[in-house]
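One protein chain is absent from this view; the other protein chains keep their places.
Per-chain residue numbering starts at 1, and chain names A and B are given in the order in which the chains are listed.
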Amino acid sequence: MVPLNWYIILSAVMFSIGMFGFLSRRNLVIMFICLELMLNAVNVSLVAFSHYLQSINGQILVFFVITVAAAEAAIGLAIIIAYYKNNPTIKVDEINILKG
Amino acid sequence: MENMIMNQLDYPILSWTVFLPLIGIPILLLIRNAKAIRWTTLLMTIITFFVSLPLLCGFDKTTYKMQFVEKSEWIPSWGINYLIGIDGISIFFILLTTLLSILCVLVSWKSVGTKVKEFHIAILAMETGMLGVFVAMDFFLFYLFWEAMLIPMFILIGVFGGENRVYAAVKFFLYTLAGSLLMLVGIVVLYLYGGRTLDIMALSQIQYPIKMQYWLFMAFFAAFAVKVPMFPVHTWLPDAHTEAPTAGSVILAGVLIKMGAYGFLRFSMPMLPDATLFFSGPILVLSIIAIIYGALVCFAQKDFKRLIAYSSVSHMGFVTLGLFALNTQGMEGGILQMVNHGVITGAMFLMIGMIYERTHTRVIADYGGFAKLVPWYAGFFMVLTFASIGLPGTNGFIGEFLIIFGAFKANMILGVFAATGIILGAGYMLTLYQKIFFQDADPDYEFSGKHPVRDLELREVITLLPLFVLIFWIGFYPNTFLEYMHSSVEHLLQQVNQNVYAGGENVFAKYIMEIF
Partner (left out) sequence: MLKYILIPLLPLLSFIINILFGRNYIKNRAHWIAVPAILGSFVLAVSACIEVLNGKVIDINVYSWIVSGSFNVSVGILIDQLTAVMLMVVTSIGSLIFIYSVGYMHGDKGYYRFFAYLSLFIFSMLTLVMANNFLIMYLGWEAVGLCSYFLIGFWFHKKSAGDAGKKAFIVNRFGDFGFGLGVILIFLTFGSLNYMEVFGAAGGIVGQTITLLGYKVDLITLICLLLFCGAMGKSAQFPFHVWLPDAMEGPTPVSALIHAATMVTAGVFMVARCNTLFSYSQTAMNTVAIVGGFTAIFAATIALVQNDIKRVIAYSTVSQLGYMFLALGVGAYSAGVFHLYTHAFFKALLFLGSGSVIHALHHAKQDDEQNMQVMGGLKKHMPITYWVFILATLSITGIPFLSGFFSKDEILWQTFQAGDLGKFLWFLGALAALLTAFYSWRLIYLTFHGEYRGDTECESRIHESPLVITIPLMLLAVGAVAAGWVGIPPVFLEHGDKIGYFLAPVLGHPEGHGTHAQEYFVIASSIFVAIAGWVIAYIMYIKNPGLPEKLFSAFRPVHKVLFNKYYIDEFYDKTIVQPVLKASDKIILAFDVNVIEGVVNGVPSLIGVFSKGLRKIQTGLLSNYAAVMAIGVLCVVGYMFFMR
């Protein structure tokens, strides 16, 4: 039986990698993948805790997260493609139309 | 209910008057043709005017009570009613509004060429808003109309105005809104203190604690002083007047800026008598400053409309001076002068609009020798000039004389200072007249008497005629108007003098420390 700690560490490592990637990379698609990675890190810990606490709630939440992630991926990629069609770049440094 | 007389007529006359213009709006939405739009609007305003006329005949002059009152529940859980009525003070403003609205449509007949539908919708909405303010007897209703009125005016200035229209419109909007919000706070306080009612007459019966009165007075003062406008919050007026289209200027001068003074009469004075006495000293001083300051600024103006706007500041100084002299003559003079100013300055802006259509310039130096070019126009404007400087026989004299009389009665020095305003008034108005109509202008300018400029046409004469009749009517027989306000003014003065704390004196020095 794998102890809970290991799951948490795995989750933390995955989350940190995702976060690092999100902050350091400039390519929107890569950043998107990092985002998914962070979500999945959360999923891992949720499932682990669900098993540990013998509660179904955590797993229900995971389904929600997966659904949201799927929707997000669909919309996000659509936005990226739409944006790319207008301005042929997906580097975030060059995308600053929100600047005030 | 003892201070109200319900509507005795078999139809709700006030509601009809207020909401008739609003009925015109959906009709306008269905029409495409510009000419048809103008005619429909004209018809609506004329019908409204005639609907409002029975108010004059049916009015009971012997009582101060609210008349033609209509009451029905609106939002009972908050104690809000649909409660409207008029007394001897508000009746003139109703009629002035309905009359000026007709003239506004007439004068815009040719000058507004684009967005005709939007323009006329704004005029009609404006009329409802203004009428609503004068009839509302419930604070919620009052505030609703008070703020609703801003929107069409904002559109009139911001869309149909001159070059700098957006600046002027925003300035006007923010200035008035800032004042009104403080008033809203005041209304909430009254609502909570007065037992969760917004009935203005009921709230007027309550005796408020002295400090609360001071704070409330200042809150209301913020809204009304901006609207009047009193010195030193007057600077929105010149901009708004200058940039507004003719109809906007007329409404602004004729009705809108009267609402501040009306507010003092309707709310500040009867509800907060002690505070009124307490603040009357400073307000009188501010009025004197406005009279002299406004007049002096006029000497340096180069823009036709701006000059008249500043002269409005001076004339409204007379109005507040009269009201806060707190005696019969001053107050009746003040109310009459509000009507007079509406008539005179309203007519003046109408005439400026007419000449602007021909010359497309507002710069005084561009004019000259116009008495030869447009003799009828010059003649009409001459009458206005002399009415504005208070020549006996015109309405301006009656108002100003009563006000100076009242001020002199209250305090001799005030009367003397107010009278200097009349000398200055003659100075700038005659200089303006001379520059525009008499002496030949610099030949380099475009309109120095060489180019043909059309004289007034029949439509324009008809537009002006009602106002000129009023000028002489009030000048030679002001009693027609004064007798409507006698009982209301007497009652109001009684309310002010029934103060508990101040004991019938102006105790400015005594309470100066207590406010804070």
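One rule holds in what follows: a residue touches a chain if its C-beta (ideal position, glycine included) is under 8 Å from a C-beta of that chain, and two chains touch if they have at least 3 such contacts.
Remember, it's a predicted structure, so these values are computed and weren't measured experimentally.
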Legend entry - Contact partner of the left-out chain, one of B:5, B:22 or B:426: B:426
Legend entry - Candidate in contact with the missing chain, chosen from B:192, B:300 or B:458: B:300
Inset, instruction - Looking beyond the chains shown, say which of A:53, A:70 or A:92 touches the absent one. - result: A:92
Legend entry - Among B:277, B:364, B:402 or B:470, the residue in touch with the chain that has been omitted: B:402
Legend entry - chain B residues touching the omitted chain (full complex): 171, 174-175, 232, 234-236, 293, 296-301, 327-329, 332-333, 369, 371-372, 375, 379, 386, 391-393, 397-398, 401-402, 404-405, 408-409, 412-413, 415-416, 419-420, 422-424, 426-427, 430-431, 434, 437-440, 476-479, 482-483, 486, 490
Legend entry - Hidden partner chain, residues of chain A it touches: 19, 22-23, 26, 28, 31, 92-93, 95-100
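Keep this in mind: only the chains that are shown with their structure count from here on.
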Inset, instruction - Report, in whole Å, the distance between the mean C-alpha point of chain A and the mean C-alpha point of chain B. - result: 64
